[in-house]
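Handing you this structure, nothing more for now.
A protein chain is absent from this complex, but the other protein chains hold their places.
== subunit A ==
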Amino acid sequence: MAENPDNPIDEEIERSTGMTRDEAILAQQDRIQKEVEDTNPLVSERLPLVVLKEEYQADPVYSKKIEDMYASFPYIRKTRGDGNCFFRAFGFAYMEKLLTDKAELHRFKETIEKSKDTLIALGFPSFTLMDFYDTFMEVVNQIEEKPSLSELLATFCDQGMSDYLVVYLRLLTSAELQKEADFYQNFFEGNRTVKEFCSQEVEPMYKESDHIHIIALTSSLGVGVRVVYLDRGENQRANHHDFPEGMPPQIVLLYRPGHYDILYGE
C-alpha cells in the first residue's frame, strides 16, 4: 500500500516500481552504493596524476592546481570514499613504505606490540580487541616475512581484512586521544568529553577524519605525514601541512574536501 494514498507521486512510484516511496529510496541508495563498490576499489593501483585532472575537466581552478602538482607528485593511488579513507590511505601508504624499510618496520612492530596493553588498560574489551590486534599483526608479520606490494594491495582491497586494519587504526587513534586527554580536550568546542568524542567520532567505522584524528594517529605511531590540500581557495598552488608538526614526512596524502588519497613523489 502507498504510504500516503492521496499523494500522486507516491502512487506513481508504487505503480512503476511496485515499492512504496521509502522502499524505492532505500533500493536506490543500495544501487548507488553497489555501483561505487564496483567502480572504486578500496585502494587503487598507482595511477598517473592526470587521472585526477580528468575528474575536473570543466573546472579551471582545480585543473590548474593539479597541473602544478605534476612535477612534484606524478602519481596517485586512490581510495574509496567511504568515511574510512584517511585511515585506509594512511595504513596503505605507510605499510607500503615498510616493504622496503626494515629498520622502520622493526620500530613499528614494537610500537604496535605495546599498543595492545595500552588499549586493554584503557578498558577496551580484550576479547574483541585481540582479534583486531592479531589481524593487524598478521599483516605486519607478512610484510616482514614476504614483502610483496601486490599482496599488500590485495589485503587492503579485501573488504574484511581491510576493515579490520581500519578498526585497529581507529582504536590506536582513540587510545592516543584518551591518554593525552588534557591536551586534546583543548580542541573541542562545547562540552563534549574526549571519551564521548572517541565513541562518537573515532571508533565507529565510516566516520570521517578531522585534523584531530590525524594529529592523534601520527603522534601515537611517530609517523610523519604530509597532507597536500587541493581546494577552491584563493592560493594559486596547493598548500600542505605536516603532521605531527615538525616531523619529517614519510608519506604524502592528498586532501580534497571530504576525501583522502595517496600521492607519490616518484
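Just so it is clear, a residue touches a chain if its C-beta (ideal position, glycine included) is under 8 Å from a C-beta of that chain, and two chains touch if they have at least 3 such contacts; residues count from 1.
Here, contacts and distances are computed from a predicted model.
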item: Record-based protein name (UniProt) of the chain missing from this complex, from "RING-type domain-containing protein", "E2 ubiquitin-conjugating enzyme", "WD40 repeat-like protein" or "Cytochrome c oxidase subunit 3"; value: "E2 ubiquitin-conjugating enzyme"
item: Chain not shown: contacting residue from A:G18, A:P60 or A:P125; value: A:P125
item: Selected from A:K97, A:K207 or A:H240 as touching the chain missing from the view; value: A:K207
item: Full-complex contact with the absent chain, from A:M19, A:V61, A:L99 or A:M161; value: A:M161
item: Residues belonging to subunit A that touch the chain removed from view; value: 26, 29, 83, 124-125, 127-129, 131-132, 135, 158-161, 163-164, 167, 171, 199-200, 203-207
